[in-house]
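A single protein chain has been removed from this complex, and every other one stays in its place.
The letters A, B and C name the chains in turn, as written, and every chain counts its residues from 1.
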Amino acid sequence: MKIGFVGLGNMGFAMASSLIRNGQTLIVHNRTRDKARPLVELGALVVDSPAQATEGVDAVVTMLPDDAALEQVTLGEDGILAALGPDAVHVSSSTISPRLSQRLGRLHTENGRAFVAAPVLGRPEAAAQGRLVVVAAGPARAVERCRPIFDAIGSVTHVVGEHPPRANAVKLAVNFVLASLLATLGEAYALVEEYGMDDRAFLEILNGSLLKSPIVEAYGAKIADGSFDSNGFRLELGAKDVRLAVEAAEAHTVPMPIASVLRESFVAAMAAGEQDVDWSAIGRVNTRRAS
Amino acid sequence: MKIGFVGLGNMGFAMASSLIRNGQTLIVHNRTRDKARPLVELGALVVDSPAQATEGVDAVVTMLPDDAALEQVTLGEDGILAALGPDAVHVSSSTISPRLSQRLGRLHTENGRAFVAAPVLGRPEAAAQGRLVVVAAGPARAVERCRPIFDAIGSVTHVVGEHPPRANAVKLAVNFVLASLLATLGEAYALVEEYGMDDRAFLEILNGSLLKSPIVEAYGAKIADGSFDSNGFRLELGAKDVRLAVEAAEAHTVPMPIASVLRESFVAAMAAGEQDVDWSAIGRVNTRRAS
Amino acid sequence: MKIGFVGLGNMGFAMASSLIRNGQTLIVHNRTRDKARPLVELGALVVDSPAQATEGVDAVVTMLPDDAALEQVTLGEDGILAALGPDAVHVSSSTISPRLSQRLGRLHTENGRAFVAAPVLGRPEAAAQGRLVVVAAGPARAVERCRPIFDAIGSVTHVVGEHPPRANAVKLAVNFVLASLLATLGEAYALVEEYGMDDRAFLEILNGSLLKSPIVEAYGAKIADGSFDSNGFRLELGAKDVRLAVEAAEAHTVPMPIASVLRESFVAAMAAGEQDVDWSAIGRVNTRRAS
Partner (left out) sequence: MKIGFVGLGNMGFAMASSLIRNGQTLIVHNRTRDKARPLVELGALVVDSPAQATEGVDAVVTMLPDDAALEQVTLGEDGILAALGPDAVHVSSSTISPRLSQRLGRLHTENGRAFVAAPVLGRPEAAAQGRLVVVAAGPARAVERCRPIFDAIGSVTHVVGEHPPRANAVKLAVNFVLASLLATLGEAYALVEEYGMDDRAFLEILNGSLLKSPIVEAYGAKIADGSFDSNGFRLELGAKDVRLAVEAAEAHTVPMPIASVLRESFVAAMAAGEQDVDWSAIGRVNTRRAS
């Protein structure tokens, strides 16, 4: 396939690498051109605008930090919307609001083009190894045409229907559950510590016998050790996801009291300057005050 | 061993059965004598007071619904404290406040006797099959003397030190984490449902690829299906555990904002008359209002 | 003065009436023209677009329900921005996000025009009698030129500086405090009712001796009596204000835990279909569940 790729942050870069390694032809664009250089060595063509990464491709994948960036790249000058060819697909893998996903889907449809929301679960390492989990929603034929992309970046693809915002809502809900787990573990640690209990020993009881979840194991250890180095998922991005979940819920008048409390905790963490640490630090933001 | 057993609710009854099946000699007491009858057929002796279940035994196990009941049985008329023999151990498996655990530990120690807190994780079925998880804390020698008890009722025993309230705090923290997961899953479902997503399909994405936790699988299915039949863990008991966690945290000035929000949700659930359904119904209490 | 007026909802209509009664010349526009008819009888000229209400006036006042409406009327086709004359002022009295206020201020300034944010406190009745409280922020000279407008609609004008979003933030903060009071009163009532205390009698103790606030008296009585007729301030609008406050706080990483809980309560109220009742109903939304 001939694939355009816009947005070469940590995740985007790793996904693009996987696509090249998988034998796809890549035309890449990033706001700061430097980031693209290592991909050129792997065979990618670097271009100067989203439109140039879109013209003549079978699909253009966007992986951008937020709604504003995706809106700009799609609807702005030299954007994707106007440049997309008749049989081409816009694949949006960014974590964005379901509302923007719906709007872009509508605009592409009005234009006779196809829009597929395909947010991904997993870290840059998994993306580089083609082991992401892909959650895709869009017109069935368009989703099928994109299968080679999903297979290159992911080990599992969940197709959740034809309605793009559904995939974005699933992504937000998954990240909300993880964020809640992180904060919950932190509160549990803070409680047992007051009785002289070691965090790791508590984790062994909780996860060894009961939850038995590898991800709880990994995050539980990070919070226990307070090792919030920043090469994981940045707290600021987790804050964005929880905020988007709360806003989406509010737009549908769905109460999410735990999500709301989490949102406050993320605000407090950012007020304390923790934008760039691993998001598992949310497990310490309230309880740290106790010391 | 000759073992006294006080408190034959669902859990207590199942634990007592496991002890008898394991070959121990049991003297049992329950406020309403009827509950004890099936144990008599298995060979237990039924007595009329906590004191009678305590005199002459190697250990007396208490499994009672709350602080007040354990206080009455231990310190009230014909109670355990005065009746416990010089080398005997009081094993408290109830889910109680760390504060009461500390107080009973002190009183037994002043009396020259041993108190071991040994709350258990798991359901009555697991108790009947000797597959509970035991979390024990108390004087090392006393804990060792109780090993045959723990081995009979549980498949794993975590000894967490000599300080009884520590075991109770661990129990509360574990149940708080589970309760938070239930409520969190409920909020996530409520969000994705608004986008036409099936709860079970969401659970498959969340737990199939990411969390991979058997307990999340089981509870996630219950909440998805809304099958809150009451032969599980009663919501009212979950409410009690979260309340005890919040109170213990407050006593040590540990903020637990998620636990606090959960506490409110349990209050709302009980205000809606759901004391007796399975506690996983906490996953629906706020979002049910949306319908 | 020759004044354009865009947006003739309950508040806008009442404000426009006050301006006419005060002797000002009014050119009015409303999306649905019908609403303007009674003003024509008072002497207003009705026009078909925001631009027509802007051309040749000294000031154009906008009073619209939300950010989207104000954005459309200002920046959309036949909008205010392009039509505003060199010495004219755009006075925005809507309750909107500080962010949009900042953006419109910037766009008008770039255009060589003046933008004044002048949100108002008070009900339509007060607006019709010229007794609103005006909170104004914008370039000093522009604010001064608008004095006749403020004097016509309000009994007090607080000028809070030259930065338009400041006035909007003040409006949101005031409404947040009032909303919090309503919900707080509701919780207090719910508590004392459990002890057989009459709400009105409690209010007499609270407000008669301590708070002594006329607004607490009025709202306290409404909540006590459960008389949430809809000719007051609609709950949906209160929900919007609290949401805007939370979003503004989040954008500046300011934790507002009470505002967040309030936001959830408003979501729950709207999930229960209470969009159109008086916003004091927020005092019953959680506690009603207890019955």
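Heads up, the rule we're going with is that contacts are C-beta pairs under 8 Å (C-beta built on N, C-alpha and C of every residue); 3 or more make two chains touch, one makes a residue touch a chain.
What you see is a predicted model, and the numbers here were worked out from it, not measured in a lab.
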Check: Looking at B:Ala118, B:Leu203 or B:Val261, which makes contact with the chain not pictured?
Finding: B:Val261
Notebook entry, point to check: Which one touches the absent chain: C:Met1, C:Leu107, C:Ala173 or C:Ala272?
Noted result: C:Ala173
Item checked: Among C:Arg141, C:Arg200 or C:His252, the residue in touch with the chain that has been omitted -> C:His252
Item checked: Residue among C:Leu75, C:Val160, C:Ala221 or C:Ala272 touching the omitted chain -> C:Val160
Note to self: In the complete complex, the non-displayed chain touches which residues of chain B?
What the structure shows: 243, 249-250, 253-257, 260-261, 263-264, 267-268, 270-271
Margin query: Tell me which stretches of chain C touch the chain missing from the display.
Written below: 98, 121, 133, 135, 156, 158, 160-161, 163, 165-166, 169-170, 172-174, 176-178, 180-181, 183-185, 187-192, 194-197, 201-202, 204-206, 208-216, 245, 248-249, 252-262, 264-265, 286-287, 289-290
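In this text, only the chains that are shown with their structure count from here on.
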Notebook entry, point to check: Chain with the smallest distance from its CA centroid to the overall CA centroid?
Noted result: A
Checklist line | Chain whose mean Cα position lies farthest from chain B | finding: C
Next item on the list: Could you tell me the distance, in whole angstrom, between the mean C-alpha positions of chain B and chain C?
Entry: 52
Notebook entry, point to check: Counting in whole Å, what is the centre-to-centre distance of chain A and chain B, each centre being its mean C-alpha position?
Noted result: 39
Check: So, what's the distance in Å between the C-alpha centres of chain C and chain A?
Finding: 37
Notebook entry, point to check: By residue number and range, which residues of chain C touch two or more other chains?
Noted result: 257, 268, 271
